[in-house]
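What follows is chain A.
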Amino acid sequence: MAILDSKVPKGPIKDKWTTYKDKINLVNPANKRNIDIIVVGTGLAGGSAAATLAEQGYNVKAFAYQDSPRRAHSIAAQGGINASKNYMGDGDSDYRLFYDTVKGGDYRSREANVYRLAEVSGNIIDQCVAQGVPFARDYGGLLDNRSFGGVLVSRTFYAKGQTGQQLLLGAYSAMNRQIARGKIQMFNRHEMLDVVVVDGKARGIITRNLITGEIERHSAHAVVIASGGYGNVYYLSTNAMGSNATAAWKVHKKGAFFANPCYTQIHPTCIPRSGDYQSKLTLMSESLRNDGRIWVPKNIEDAKAIQQGKLKPTAIAEENRDYYLERRYPAFGNLVPRDVASRAAKERCDAGYGVNATGEAVYLDFKSAIHRYGKEQALLHGIKNPSEAKIIELGEKIIEEKYGNLFQMYEKIVAENPYKTPMMIYPATHYTMGGIWVDYNLMTTIPGLYAIGEANFSDHGANRLGASALMQGLADGYFVLPNTIGDYLSHEIRTGKIATDSAEFEAAEKAVKERLDFFINNKGTHSVDYFHKKLGQVMWNKVGMSRNEKDLKEAISEIKAIREDFWKNVKVTGKLDDFNQELEKAGRVADFLELGELFALDALNRAESCGGHYREESVVQEGEQKGEALRDDDNYAYVAAWEYQGEPSKATLHKEHLEFKDIELKQRSYK
Partner candidate 1 sequence: MNTILKTSIGRKIAMALSAFFLMFFLLMHLTINLLSVFSPDAFNTASHFMGTNPLIQFIMQPILIFGVLFHFVMGFVLELKNRKATAVKYVKNNGAANASWMSRNMIYSGIAILAFIVLHFKQFWMHEINYKYIAHETPNATRYYEELVKVFENPITVAVYVIAFIFLALHLLHGFKSAFQSMGIPAIRKKTFETCGKIYAIGVPAGFIIVALYHYFNQ
Partner candidate 2 sequence: MNLTLQIWRQKGPNDKGQMVDYKVNDISEHMSFLEMIDVLNEQLVASGDEPVAFDHDCREGICGMCSMYINGEAHGPDRGITTCQLHMRMFNDGDTITIEPFRAAAFPVIKDLVVDRTAFERIQQAGGFISVNTSGNTQDANALPISKHDADEAMDAATCIGCGACVATCKNSSAMLFVGAKVSQYALLPQGQIEATDRAANMVAQMDLEGFGNCTNTGACEVECPKGISLTNIARLNRELMKAACKS
């Protein structure tokens, strides 16, 4: 286990980061000019890291597969960003944010990392405001906060329903300032296809120019992977179409351990699939559950009639509706955490109570909220004995103020008016907590190779709290990595420019080219999407919201079979040296086909239920909690870090044992 040293500094948790920063080695400004850093991915984590490193004086080369850093999928985050500012005076603190994050992650994250995250969260808000991020404000001109994800304080800062976009544009603007100064060299429409390791250290990457198809070598003293998560292994997810795991998977194959791949967040409030042609799923903010009530018909006949389009939900009487979350979890009701809400929806739909043509949807109903707000408004406006129509009118106005843009988005997609007919929702893959294993410095097991943001595994444990993804991405990029990387680079000041003509670069480029050649020249029969969809089906059905040993074992062999079929029968049109989207997809799907297998293997290994990972074998057997997820701290309080050994299924497991000194481990209960 010597290999898995988390390098967490000694001392009390509150002082670790400060003491650490005081003691690390720094690189003097004149030397920074001679050091190159590659940043792969320019979302919140990569963008903020690239900008900050360039501000410090390093030469940064940043890579994005889109035509601009502003298009990274961080932009799609709606709800907000947490920070322990305690502006609301409701008792928030760094410790509380730390505690909530560890507890929300079902005690599977590293305490020291999470505390540091909470500690710098306030700086993020300061920094973003200074950059001109237009956060929502109250009438006094101060920043507004809202509560989110069932925590007990209001600590979520937001910018309309577009917080991710505004934060990303902030990081992007900081990048632009450095691009203009020549400190960041931006490579848009470039995809990293391999990492180059020289003498055990990460020294560069091989990329493909997506416009010309040219294969390029880029060298640097350190490489930062900020390429996001791997949710698209499910084919259908709320990720962008291009979101991929290639960068993360390539570094894994070159020696970086991959941690907890089975930790995936399935978000409960997404717009359901409407047919087989579906290409992606759209998420609607979790905040909807603050006012919406989730239900399915109580009688199976009603559900069948709805599925066949013979019955409208509004025609089902109150007593024939099953508000299953309120029934099962009276204490938290519709506000149970994401994983619990998602599993409950799946349970009802699997039992046949789903409410659209595919049978995979439940209702999210705002009728009672409209009534409640309507009555309140009538009272406020001094209307005595308001008519039913008046109440609804007033109530709808409040709902519109709160969720107008979400309702409009829903209506555009589904063509139903959610003010009048209950919304249909279904869970969808949203975020992957697992990722490349990193130590306290955010360095992977390959020296000089770092992973930040969703690409690493570090802060969210087995389940991520709402509004924490943006926080982690920016914390890593603005405040953590720029400090920790200096400690490593202080040993690189005498290295000089890294040559790109070494045997290692040569070999890496050759392998990349061979693989691309194979795709183009393979006379296959099926498109890339065909295989991706097949993989997605196996992942969703057998490694989805609810997992068991039998399914997982089947999944492993099925994924392997799909992969073998893929390498025989994939058909990629177009040319190598051209803009070729099929070729791009082929490479990404090839990697998903390997990652999916490791994912299933990890899920099989972890025979406990924790956070987003639910094993049907590990549930409470009796009492009030019967049937609920059961964690096994004695046997599984560790990070499962996998080392690649030539094939996904042969990966070896390394354990980083998790110690909880500042938080007492408890079973979650939402009853």
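Criterion applied: all candidates are chains of the complex that A comes from, given by their letters.
In the analysis below, a residue touches a chain if its C-beta (ideal position, glycine included) is under 8 Å from a C-beta of that chain, and two chains touch if they have at least 3 such contacts; residues count from 1.
All values reported here derive from a predicted model rather than from experimental measurement.
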Chain touching chain A (counting every copy) in this complex, out of 1 or 2: 2
List of chain A residues in touch with candidate 2 within their complex: 48, 51-52, 55, 66-68, 70-73, 75-76, 85, 87, 120, 123, 125-132, 134-143, 159-160, 162, 165-166, 169, 172-174, 176-177, 179-180, 186, 188, 211, 238, 240-242, 274-275, 277-280, 282-283, 408-409, 412-413, 415, 478-479, 482, 527, 529, 571, 573-574, 578-579, 581-582
